[in-house]
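As structure tokens, the structure follows; a few thoughts come after it.
Heads up, one of the protein chains got dropped from this complex, but the rest are sitting where they should.
Order as written gives the chain letters A, B and C; numbering starts at 1 within each chain.
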């Protein structure tokens, strides 16, 4: 969990949003967010970008929980239900991984356990040379 | 464009992120974001959640540019290139629309015209009754 | 299971491909396919269209396992590993469902239990009137 904490601590955007890392291990992570006014959209429900960012933060930590720097190359998200207040959680599990690609499933739910969104992420695992070129 | 401006003005999250509406019309919109420190991730590139939110803001305005309240039900995004500094733009066009569903394509690119991400959004067009129940 | 068998029996394309329904219940289904020469692509591995169709057949049966006719509106699939010979299986579970939309996850794996693909499907549940207009 040590390296996951360090990795996440350097994520300015997630910090700015108010996302908290609850737990993490190789290929897994759990995040939490308390909904505030700034997270809302015009419909007065939590913005899709916030829900996505919460899921993506979990995905980012899990896919970078090894010694290999990983970047998202494709993600898809399905929204089940609007969220309005209280807390949101994102929990990720690694579905598969080979030398170059990793596939992850993230579930986003609210404090009553209601399903909010389902996120699928594909990551590309960079070689040191690819990472330095960036 | 009037109703698009009103719609977007009420979007707390996009405002907080620094997203600006440049132009909009029925089924179309263009957004701009100037990258700052708070938009970065651990790799020191723009966070996927920021790029997604920029694309999603354009998608939201375009899909709500009619008299019908629309919500995102599924989106997918492919990332081409990391963004680091300067400005990002998102431009959306409506690909198709029927009474219940709308499909949109959003291109995200940087100030040099380099492709950053390609976003596809599917929206559900609510009846008044569905919207009020929310 | 009765109505699932009837539903699947009328699916000309799946039958032509050689897909077999192994089991089904409300929101669930399992399919099987024995790989033959006609399922291959230029790389001499099972064609993406075959793997997709196997997953889609499971998704179709599960999403039509209620009294409501459902159609696919969006699907995404991630490929983990090429398949070459032997049997493939697809197993679907319903992730969520409301009056209009259903979300499903399908896992495709080979006879050794190796993960081949992960499929996510979103279905639109039609009213009788919408279905007849079709």
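The rule we apply is simple: contacts are C-beta pairs under 8 Å (C-beta built on N, C-alpha and C of every residue); 3 or more make two chains touch, one makes a residue touch a chain.
Bear in mind the structure is a predicted one, so any value in this text is a computation, not a measurement.
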Hidden-chain contact residue, picked from the options C:20, C:47, C:87 or C:115: C:47
Subunit A, residues in touch with the chain not shown (by the definition above): 73-74, 76, 100-101, 122, 124
Quickly run down the residues of subunit C that touch the omitted chain. 7-8, 10-14, 16-17, 37-43, 45, 47-50, 52-53, 56-57, 60, 64, 69, 71-79, 82, 134
Residues on subunit B facing the left-out chain by the touch rule are 74, 76, 78, 80-81, 95-96, 98, 103, 105, 115, 118, 120, 122
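Here is the rule we go by: only the chains that are shown with their structure count from here on.
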Chain at maximum distance from subunit C, centres defined as averaged CA atoms: B
I want to confirm something about subunit A and subunit C. Since they are copies of the same sequence, is their interface symmetric in residue numbering (over half shared, so same) or not (under half, so different)? same
From the mean C-alpha coordinate of subunit A to that of subunit C, what's the distance rounded to whole Å? 28
Can you list every residue of subunit C that touches 2 or more other chains, as numbers and ranges? 74, 76, 122
